[in-house]
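So that we are looking at the same thing, I have put the structure below in structure tokens.
A single protein chain has been omitted from the complex, and every remaining protein chain is retained in its original position.
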Amino acid sequence: MTAISDRQKLAYVNAQAADGRVNLEFETEEGMTLNMGPQHPATHGTLRIVAKLDGEQVIHCEPVMGYMHRGYEKLLEVRTYPQVNTLVNRIDWLGSFTNEVPFILASEKLMGVEAPPRAQWIRTILFELGRIANISLFLGDTALHMGGMTAAFYAFRDREFVLNQIEAVTGGRFHPNFDRIGGLKDDFPKGWIADTKAVMARLRDFCDEIEDLVVGNEIFQARTRGIGIIPGDIAQSYGLSGANLRASGVDWDLRRDVPVGLAWDQCDWTVWTHPDGDSFSRYWVRLQEVREATKIVDQLCDGLPSGPIMAKVPRIIKVPEGEAWVATENPLGEMGYYVVSKGDLGPFRVKIRTASFNNISVIPWVTRGVYVPDVISILASLYFILGDIDR
Amino acid sequence: MSDAPAPETDERRDRLVEVLRSELGDRVVDSLVKPGDDVWVRVATDAWQETGRVLRDALRCNFFDFLSAIDWLPSPFGKSEDSPLDQRPALSTDIVTGYAGGETRFQVFARVTSLPERVSITVKADVPLEDLAVDTWSAIYSGANWHEREIHEMYGIGFRGHPYLAHIYLPGDFEGHPLRKDFPLLARHVKPWPGIVDVEPMPDEGDDAEAEGDAAAEGAE
Amino acid sequence: MSAFLREYLTVAIFTGVAFGLLAGVLSVGKLIRPVRPQAEKYFNYESGVDAVGTGWVQSPIRYYVFALLFVMFDVEAVFIFPWATQLEIYGWFGAVEMGIFIVLLALGLLYAWRKGVLRWT
Amino acid sequence: MLLNEFLFLAAALFALGVYGVISRRNGVMVLMSIELILNSVNINLVAFGAMNGNLTGQVFALFIIAVAAAEVGVGLAIVLAIFRNRRSVDLDEVDLMKG
Amino acid sequence: MGLVESGKMPKPLTNLLNISRRYSIWIFQWGLACCAIEMGAALGSPRYDVMRLGVIPLPASPRQADLVCISGTVTDKMVPAIRRLYDQMPDPKYVISMGSCANCGGPYWDSYSVTKGVDQIIPVDVYVPGCPPRPEALLEGIVLLQERIRHEDMAERWKGDPIVVT
Amino acid sequence: MILGLHLAYWQTSVIRSLGVLVAVLLPAGTFVYIFLFKMVSFMQSRLGPMEAGPYGSMQLLAEVGKFIQKEDIVPDNADRRLFKLAPYLVVATVLLVYLVVPFGPKMRFVNFDGGIFYALAVSSISALGVLIAGWASANKYSLMGGLRAAGQLIAYELPMVLAVVGVVIQAGTMNLSGIVAAQANGKMFGFGGLGNPYFITQFVGMVIFLIAVQAELTQTPFDMPIAESELVTGYITEYSGMRFLLFFIAEFAAVGSFAAVAATLFMGGWAVPGIKFDSGVMNVLGPIVLMAKMTLIAGVIFFVRFTYPRFREDQLQKFAWTILIPVALANILVTTVLKVAF
Partner (left out) sequence: MGLIVAAARNADAPVLVAQNIAFGVIAAIMVFSAFRVVTTRNVVHAAVYLVMVLSGAAAQFVLLGAEFVAITQLLVYVGAIVVLFLFGIMLTRAPIRGEERATRDSWPLGAFTALVLAGLLGYSLTNGFGGDRLPRYCTTAAPLAGSCLSPSGTRAISDAIFSTYLIPFEVTSLLLLAALIGAIVIARRD
């Protein structure tokens, strides 16, 4: 057992004192306060939801974050560009590859480099695979939060196949660190494309299965329809993005609307929206998104151009002075990097705009007056990942 | 894919700047339009809140991307990559600001998007050092609430009129503002970064000895 | 002793044996299990932080109304059961009598329904 | 068995119930004491029924149980109404006349 | 007082108890970060299915858990909660530290808000390295833990004060 | 002489009691192994426990052995006495239900005139244990779980009771052995070859009964009280070690007991439809037949549990009061009319 350092001790005491103060704040008022988290099965880990209740009705619900705050923006200021690439993988840990892409694109923009077409296509394919790996877990997990155990196991089962494909290319199931400024680390291995298409067919079956098991289930619909309605203008004002925004009837998808140079405009797919804005529509839109993603991967695999996968870039990456913002439509929503460079080996300042942070900022608004069980279904349907909130 | 050469002018983005200028007058201090790419506008500190309102109401930039801040002071610690025992050359602490200029060390900047126009804008405002605060945007864009809390925690910048400016990430008694450039990462001072030289042979230029030499030279610098 | 009481004696003995067994298992556990008292171990669980407020919840009044409905219908069931065993003998007369009884109580349910007690919002 | 065994038991319960009704402050506890009284009556009824070999006692016990259910339902509703207005179920602090 | 604690338990019985502890490990449903997903894959994915080994992923409350897998980054803000939940678990209890972050801080070694290793707060039985470790690695860690439990001398374990890290 | 007989009676009673315990724990253990460990695993394309014993068959013993060794924690704020009392109450009610179930013509522990009435009364007491457990833990999740559980238990106790009335009307008796006999010897639309198993003639009643059983057992989709995604584990959040195991056993033993009651009420109990063995054979075969029927019903219960998501609390209450109970009342009326008319 290592001894705890003074700094640790101090942090421990401080944190306890802080928690105590938060508690005191909540305690002094009328009504009962229900704590969910930092350890709570509903909060995907370490989010803390403090809900003030009247009976079972929520008067006010406030997320307390920071239990997963790792200080990304500070750490990125002391890393070189390739190192940043490694680290940002771990922001949204379910669709890791998708975290790398906007940062790499922003750096490329500053450097004036463009990756060769094949690299762009492969990036797009991996991006969509990351999306599938991410959202398919959501599809099972949300059902789990409403008590349907089996869907979660199906999700884990079929997600494995996607992870296998990612691993076959990048060598990592989770954190591929595969993107490079100017291209990619490697090309596809032999036979990968045929395998991937088989996996995509399987995933489409999985979507059908989920549609039967969850979406078509009356209880699931009773739990989600008309619950947690977020109108489109509220969603925009809070900066909700991704499926949460589209489920509110706002037709906005960065893949289609703000081209960043990847291959989405080369294939035929649909942006699904839903007019209701409730938990059910968020689930439904995500389900469609997985379906579309499998189609995109199929099409891109078919038309993959040949050529190099790496542009000419200097060995030591130095990014010229400037500021650049690139955002992509990540599985969780809009993820963007505002990179400020001073011509150094590493960025001067990186503002990471993550989707979940904005997505859950709507929680106090949307949970007023709902019942405790609805808090769970709303949280699950908003879909957040702790690393993506706290960074 | 942006194969086509960048256009010389960009009407949509120029219009943004024009409308802002007509609404705010000379409180728009500076602006920069990169045609086909992006637009930056710097406004005076006291026009910060009004800028938000104009963006939302006049320009229909309803979608809130983010609100953040930046500390333009160059880090006095460098990247703390070398051994702490080595004599480190004195680092310049001259403030050099980025696009659309700036006068003070701290700047807040925010980005909003007009979904129908498919255009985004980054607005910036200086934060005076003597009174480290600007007006809140949380009444204009609800999502700004948490972003401002984050900035407050990370930079110590206040937001006038914010409903609940409490800690959001760090434990209550955390001292200092981590994202300020003069906030040291203690671990780095105790122990140097083990992987300073970050070189990996590129797949297409396998064993290029000359590049390797370059790398060593650059890394040592 | 009558067979009737004997059956109930079995119930009593069984209850005794069951409780004895449970207590026995727990005391066997007492021999084996460790006791490591630590102050924090005995704090109430609240997702890993200190408990906020007292453990008291004011439960919604709806529960009371449900319990009330339950009690009323439970009493109804008490009268239905003996009647059900003898229905063959009572014939239509019994059916009508019970029909009136059930309908009267169903009116209560209907009243609660119409009053919106069964809905939450 | 003596009839009096049961009657004494009922008497004891009855007396305890009366004590509870008079001396308890908490409205819910007063209602519980009333239950004790009702139960003592039930025991009496069933015992006398057994004594006389007819079923009247048992049938009346059933009716009393039904009435007790109704009584508790209304009684607790009143206590709840008092609690909602006064944030207390203490009968001493509640002057019903002031309402 | 417990027979086991005083070391008066006959040897075969002790063996039996160790075996039953070995095959009935209720793992606390609690994930922290990236590793939690790999832990979830180990618990929930049919491909890994940790239930084969007798690890039951049912309890959501520490009171019913035997094993807590610290899967992911431990931040300073999280530390009191981890400590509290560990304390609330009934003895005998085991800890697996999963992933570089929980082991030593991992890629966040220089962060201002990350605790460099969960073993500064609670005693750890098995470390599983990796960033994140594959589910197989976690399974290996669990098998190691089971080996350890199999040959554990409980009297020894209970001797003296509870293991407190200060 | 009488004294001697007394002693013998005591002995037989104790033996009977132990017999009930076996009859409780055996199905409970079997259900845990078959359904919780294996069936759900296969449903989710897994294997379930494999290491402890062949195909993990010793897993349950390991669980018991482990829980015996676990520390017993009573939180400081809890009401110690009631906290300890609650598991006894919950387990005892489950055990007492088993007493009245006949396993054969003579294979029964007690033979009450009001057998089914007794079973319903005893099972309604478990709501009490749950409420006490929730309150005594002094924990918010527990209290909310306890309240929800009690609210749900009473809401679904009612349809269950009312669903049974139809059977009682048809059989004309509340004695469970009598109900079995009525099913074995009854006629169905004038055809007596298969007897009259009530799952055909009382189909509505059986569906209501099984739904109510699902809710009484707090299994998904009615598991709001122990909904782990919001209330951690509801009223058992603070229980550890053996006391938790008691709740766990009670849950699965309750599945067994309700399955046994349902099998007796609606599926002919120990009798095999259409085949009339003599009493001696059925005393041996009866328990096996009943166990098979129980397993079937438990299989349905667990299949639903692992497939469906859960209701919200108000939806659940609304379902009971606005659908199940009116339907059950209508079922009674229809059965009455049919019974009287024919």
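For the reader, a short list of remarks on this structure follows.
So that you can tell them apart, the chains are marked A, B, C, D, E and F in the order they are listed, and the count of residues begins at 1 in each.
Everything below uses one rule, namely that a contact is a pair of C-beta atoms (placed from the backbone, for glycine too) under 8 Å apart; a residue touches a chain by one contact, two chains touch by 3 or more.
Since this is a predicted model, take the numbers as computed values, not measurements.
Touched by the hidden chain within the whole complex are the displayed chains C, D, F.
Within chain F, the residues in touch with the undisplayed chain are 2-3, 6, 77-79, 81-82, 85, 112-114, 117-118, 120-122, 124-125, 127-128, 131-132, 135-136, 138, 143, 147, 150-151, 154, 157, 174.
Although one chain is not displayed, chain D still touches it through residues 1-9, 11-26, 28-29, 31-33, 35-36, 39, 42-43, 46-47, 49-51, 53, 55-59, 61-63, 65-74, 76-81, 83-84, 88-89, 92. The chain not displayed touches chain C at residues 1-2, 4-5, 8, 12, 54-59, 61, 63-65, 67-72, 74-79, 81-83, 85-86, 90, 94, 97, 100-101, 104-105, 107-108, 111-112, 115, 117.
Note that in this section only the chains that are shown with their structure count from here on.
Common partners of chain A and chain C, by the touch rule above, are E, F. If you tally contacting C-beta pairs for each pair of chains, C-F comes out on top.
The chain with its Cα centroid farthest from the Cα centroid of chain D is B. Averaging C-alpha coordinates per chain and comparing to chain C, the farthest chain turns out to be B. Mean C-alpha positions place chain D and chain E at a centre distance of 55 Å. Centre-to-centre, using mean CA coordinates, chain C is 39 Å away from chain E. With touch defined as above, residues shared between interfaces to two or more other chains in chain C number as follows: 30, 32-36, 41, 43, 45-49, 51, 56-57, 59, 61-62, 74, 120. Residue positions of chain A with contacts to 2 or more other chains are 11, 14-15, 18-19, 32, 35-36, 38-41, 56, 66, 69, 71, 74-75, 78, 153, 157, 371. Per the touch definition, chain F reaches chain A in the complex via residues 40, 43-46, 140, 144, 220-221, 223-224, 227-230, 232, 306-315. Put simply, chain A touches chain F in their complex at residues 32, 34-36, 40-42, 56, 143-150, 153-154, 157, 213-214, 217, 219-220, 222-223, 371-376, 380. Of all residues in chain E, only 4, 16-17, 19-26, 29, 46, 49, 51-54, 56, 59-61, 63-64, 66, 88, 90-92 touch chain F in the complex they form.
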